[in-house]
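This is the structure I want to talk about, given as structure tokens.
Shown here: the complex without one of its protein chains, the others still in place.
Here the chain labels run A, B and C in written order, and each chain numbers its own residues starting at 1.
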């Protein structure tokens, strides 16, 4: 399908259901996509951080994007992460994602290597030149240890290198600079500014963001769609109440014991446990070397679901 | 060949020569290997950070390890980096490196993801279980933003998970804890402790390290072999003089203008410029999105070579 | 005066005007206080980061708090930073600030030392036990390299250790957790949650914050008072427009050349240049070792003022 310019609304970063032996669980993935589409989301983002892209082999990544694009079949746009260390490796991911029919790719700054603002800019320009589909920047300093400056993003937007930004930096002030700049700078048109900060989606939309990419929307897509619609209607009080309900639900990501596992194991483990408990996916396994939630921790996730009326 | 336990001596991390269009330059790579072997190095390490592994597609990585293993043909051991974000992706690299005949693989802590000491340990255990060849830990916090604790390394050494450590942390005190522990803890045998800190190889060998993995040995392998032999002979004064000569030569890595490029572009660019100027490789290109040295910067590299009597 | 519980509204962090030889310029400080009070601000915060507290000797700090408390004479509450590395040193600052009549003190986590969550909690408990006036936590990880977790803040609020939070972390999601918790947790009453993020004050107030501590309010206090009133009236569209105007004005903080000076020199230098150009203070000097803005950079500040109708 044609990518709307700008892309707006709720764009869940789709979790990747795995079998007990850590292969992609295709039937569960298809059910998860249906679960999201039937809630009315506006697009899907596969192979991002919430999809455990960092944990998926190239073969599994390709299977994910092919499965989702094929199942969605043009009903909504599908964005695909092309997460790797540098330009040449990213372009290999871009190639199969575009071949599978993804409508855009989402690309971080280089990582692992020591990089430099000039190299970050060059990276995006080279990727965009060679990508058959539009390129979104993925600003995720917690993963890549580089923050994309608003100035760079706007420069790349203005010259047509970037079609959008998925901001997971948590820095709302910098985000606002991009939002405002994208609206006011001459030469920028149709640039999509999306927040990945699922706990302040109302704030992001209020200041002019185009949409949101909330990991928690895997668990409660209806909630985020409702939140989005309330914001668009300007009903800020109801939006805030909905957002606060979702913030409470997000508490599930702290279910895992920090003495035993990291934030990814706990957070993605909780999302998958919730999807399992809600009957969407067949197995809550996360990819290796993440640590699994215990039974008691999984029960705690269930309590969050119950408190939110989702179980 | 059988990997010596412990592996000792000079183990250059082999640069990856590229053609002007950034394909692996196989003839130059073969010449570089000959340049290193004829200097008397003890083993080779391909696909590490100095090899620009982060910038090489899987196809190029595979070509590098196949080329080097085949050309070396058992004369010295070949270690291969298997640099990727998490266990499943690392194992894909381990598979082709082992199939190509690498004698060991070198693996970092997980990166990009938020990780946890328990997950780092699990990562190494899972990789080692499934690797057909011995596993070295690659401690490189500047790249992966996690420091491997000496305690963890020694625990994994003691249980047979790890065969060695390549330490690029720059933390000599922690390194010493591993060196001393590897010698004194019951149950650890043949564990190889290698420093990646090319400017203090004499210090590392003096405190008991088994060997060194100096990036600068691409440019001056004879110097590092000489340094290693002087240290083994206990001629510390001559060793220090040789090390200081190499430290001066290392100044070339600062040739690139920091306003225009990052440390990797400048450092690896200087190594490749030096290999080009010395006639070892056909083209000094570094991988994208790194920035190339200017002509004036390349001339500066030449001056360092001349001052060291290498041009 | 009695501190309102919670303290709400606009609480400018008062700049500290200096003479050309870097003594406190008392007449300018008094004029600045008048400039703020006449705009209708709700309280004042002296000796925070925007006040260059880190650059003021104890004698100058004492003179600042005495001057401001005495001149304000109870018209609004005065909060005073007690910025130092650890408990005993902080308590020395608390003593003179309280003696001068400050209504509350504002205290960061320990810094310089390697600290621990248990030690951070102990720090606040010890300070609060021995402080004659209420204690606000100052969450400023960019300065102290520790983030106060929402859980800790709420625990300390619940037990009566803390009277409020001044959040300069830029992490709106964590801030929201405190805001919501302060409203809903049993046992927390009158706790004041203030944002220091001057570019998203509308967002912070919309999600329930009590007030703001915007450095830029030194330059345009009327703007922030207007913004606060619009938010309280629920006129979010007008609030957003006012906030965006202030964001544009904030551009002045980038006036200093980053090749020549740090962010503090540029940002505080711009605020002081603006106050000088507006005729509020007699000299735009910043404290040592900060670097002064050039004439051209100062002119640029003037252009921001002119664009905002402030010159």
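Heads up, the rule we're going with is that contacts are C-beta pairs under 8 Å (C-beta built on N, C-alpha and C of every residue); 3 or more make two chains touch, one makes a residue touch a chain.
The structure displayed is predicted, hence computed values, not measured ones.
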Which visible chains touch the chain that is not shown? B, C
Out of C:144, C:231 or C:270, which residue would touch the omitted chain in the full complex? C:144
Of the candidates B:25, B:42 or B:202, the residue in contact with the absent chain is B:202
Determine which one of C:5, C:19 or C:86 touches the chain that has been left out. C:86
Residues belonging to subunit C that touch the chain removed from view: 22, 49, 54-58, 60, 83, 85-89, 91-92, 110-116, 118-120, 122-123, 126, 142-145, 258, 260-265, 287-291
Tell me, which residues in subunit B touch the chain that this view leaves out? 170-173, 176-177, 180, 197, 199-200, 202-203, 206-208, 234, 236, 240, 243-244, 247
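Just so we're on the same page, only the chains that are shown with their structure count from here on.
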Between the chains shown, work out who touches whom and classify the graph as line, ring, star, complete or other. line
Name the chain whose C-alpha centroid is farthest from the C-alpha centroid of subunit C. B
Subunit A-subunit B contact: same residues or different, taking over half shared as same? same
Provide the C-alpha centroid distance between subunit A and subunit B, rounded to the nearest whole angstrom. 35
Please work out the Cα centroid separation of subunit B and subunit C, and write it as a whole number of Å. 49
Per-residue overlap in subunit B, given as positions that touch at least 2 other chains: none
